[in-house]
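Shown here: the complex without one of its protein chains, the others still in place.
Moving on, here comes chain A:
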Amino acid sequence: MSADHPSAAPMVRFENVRKSYGHLTVLDDLNLDIAPNEKVAIIGPSGSGKTTVLRMLMTLEEVNDGVIWVEGDPLTHMYRDGKLVRANKRHIRQVRSKIGMVFQHFNLFPHMSAVKNCMEAPITVLGLSRDEAYERSRVLLDMVGLGDKLDHYPGQLSGGQKQRVAIARALAMRPKIMLFDEVTSALDPELVGEVLNVIRELGEAHDLTMLMVTHQMGFAKEFADRVCFFYAGKIAEQGTPDAFFGNPQNERTQQFLSAVLEAD
């Protein structure tokens, strides 16, 4: 592996990854390389394994087989005596620090104000002082348009505002990779735009590798560098948005696209 040349390594690599729950194989021999700074949209029908891909990368689920790499370092595994063995907690924590995630249902800490939500991890994990963490969080909340809501609790915010706090909270850890799992699905239609705008600006202004599970085909088309279509635990087709949407090759893709585009 290219552990000694991290710059040459992909930001994320799924190598022969298999995931199953009991008899149900959710992901079957997944191979996927994602370049630094690349924006990847993950689409596909319900149950095709999209969320599972992100959750394994966030280490919320273990892989059954295969290895996930981050910048040339194994995430799910570690080296012992030159051999790859299952990673221990400490190793996982170290590599995981490069990854942040935004969830469909926000998962904000309801007992903390917006700014406290953002400050928690920088203080307890990175060892920032309160003042430093506050300043960092204030800047981020300002960036997502919530500079006037620092002291509001999640219960006092709209869905769109909550999701923007969640984005700021993840960014406060300065991750290199951001995962978004259907982050607008739980929102009222009129609030979707404000969240997508924040993500769009993020992509433009920061060096971030982004993996985004989405049902917003329009957004995937304009935002992503690459679209991956999952079907039954495999990548059935992938390509640039132009190729993927303009000239889909796979029959499943064609069916899926005509179904969702009709529904829109």
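Basically, contacts are C-beta pairs under 8 Å (C-beta built on N, C-alpha and C of every residue); 3 or more make two chains touch, one makes a residue touch a chain; residues count from 1.
Following the convention adopted for this analysis, contacts and distances are computed from a predicted model.
Undergrad: Which of "Transketolase", "Ectoine/hydroxyectoine ABC transporter permease subunit EhuD", "Indolepyruvate oxidoreductase subunit IorA" or "Carrier domain-containing protein" is the UniProt protein name of the chain not shown?
TA: Per the UniProt record, that chain is "Ectoine/hydroxyectoine ABC transporter permease subunit EhuD".
Undergrad: Which is it among A:19, A:39, A:77 or A:169 that touches the chain not included here?
TA: A:169
Undergrad: Based on the whole complex, identify which of A:37, A:97 or A:250 touches the chain you can't see.
TA: A:97
Undergrad: Given that one chain is not shown, which residue among A:56, A:108 or A:168 touches it?
TA: Hidden-chain contact among the options goes to A:108.
Undergrad: What chain A residues would touch the chain not displayed?
TA: 58-60, 93, 96-97, 99-101, 103, 105-111, 120-121, 124-125, 152-156, 169-170, 173
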